[in-house]
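One structure follows; several queries about it will come next.
As you look at this complex, bear in mind that one protein chain is not there, while each of the others sits in place.
And now, subunit A:
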Amino acid sequence: MRSISAEVLQIAKGSAVIELDKVSYGYGGSMLFSQLSLELAKGSFHFLTGASGAGKTTLLKLCYADLRAKTGQVRLFGKDAANLGRDEVAVARRRIGVVHQDCQFLDHLSIAENIVLPLTVAGRHDEVGKNLPELLKWVGLTKQADQRPPELSGGERQRAALARAVILSPDVILADEPTGNVDWEMSERLMKLLVELNKMGKSVLIATHDLGMIRTMKSQVSARVSRLKDGQLIQAGADL
């Protein structure tokens, strides 16, 4: 294992869609990580692992400008996130599909309405009818389309969250513990969906502590694995 926290971690060749350049972040007085750099290239597949509390979710939040770096620079599609206004951040997020561990749905809307929410807020109402049936079929939720999120199982919710994340055909998929609440079979199914998206040219960054899943997926996709440990980003190797 070698520390590369102070240098750029190039995930794959090609132009970067998200870059973290010597970024520091912390809560209260203590720093969670500092001088951390990461470059997520177009079409790359990346796993981010680490113990609970290591900062995986925080790092992902920096990647979609939900948090602002204390020091250093976060670049979204070549633009400094610190200089983006709230509307510009909103537009940038339409190019970033995010899947949370707890999914974060609007519980008063149906699953179908939740999945098309990115199209709705982008004002692309005419694409709803075109994309939704296909997407529901892809994630296997056609029958559950009219149900409310609380009525779905953990796996179904994760698949719905994935469908919502990709409905705008974003350039990047960021997934935070997408298999955290599902069984092995469902984990594998979700991962296959993410691999399919990567093959379609999407950059994928998955934060997970499920090393078994990472080992399995490495046989199916060319992925880099980084580990957050003691505030440093380390490229994982054979010890994985």
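The rule we apply is simple: contacts are C-beta pairs under 8 Å (C-beta built on N, C-alpha and C of every residue); 3 or more make two chains touch, one makes a residue touch a chain; residues count from 1.
As a working rule, contacts and distances are computed from a predicted model.
*Asks:* Missing chain, UniProt name, options "Cell division transport system permease protein", "histidine kinase", "GerAB/ArcD/ProY family transporter" or "Cbb3-type cytochrome oxidase assembly protein CcoS": which is it?
*Replies:* Missing chain, per its UniProt entry: "Cell division transport system permease protein".
*Asks:* Decide which residue listed in A:Asp21, A:Glu113 or A:Glu188 touches the omitted chain of the complex.
*Replies:* A:Glu113
*Asks:* Which candidate, A:Lys42, A:Arg93 or A:Lys202, sits in contact with the chain we can't see?
*Replies:* Here the residue in touch with the unshown chain is A:Arg93.
*Asks:* Considering the whole complex rather than only what is displayed, give the residues of subunit A touching the chain that is not shown.
*Replies:* Here the touching residues of subunit A are 64, 66, 86-87, 90-91, 93-94, 98, 100, 104-109, 113, 117-118, 120-122, 125, 164, 168.
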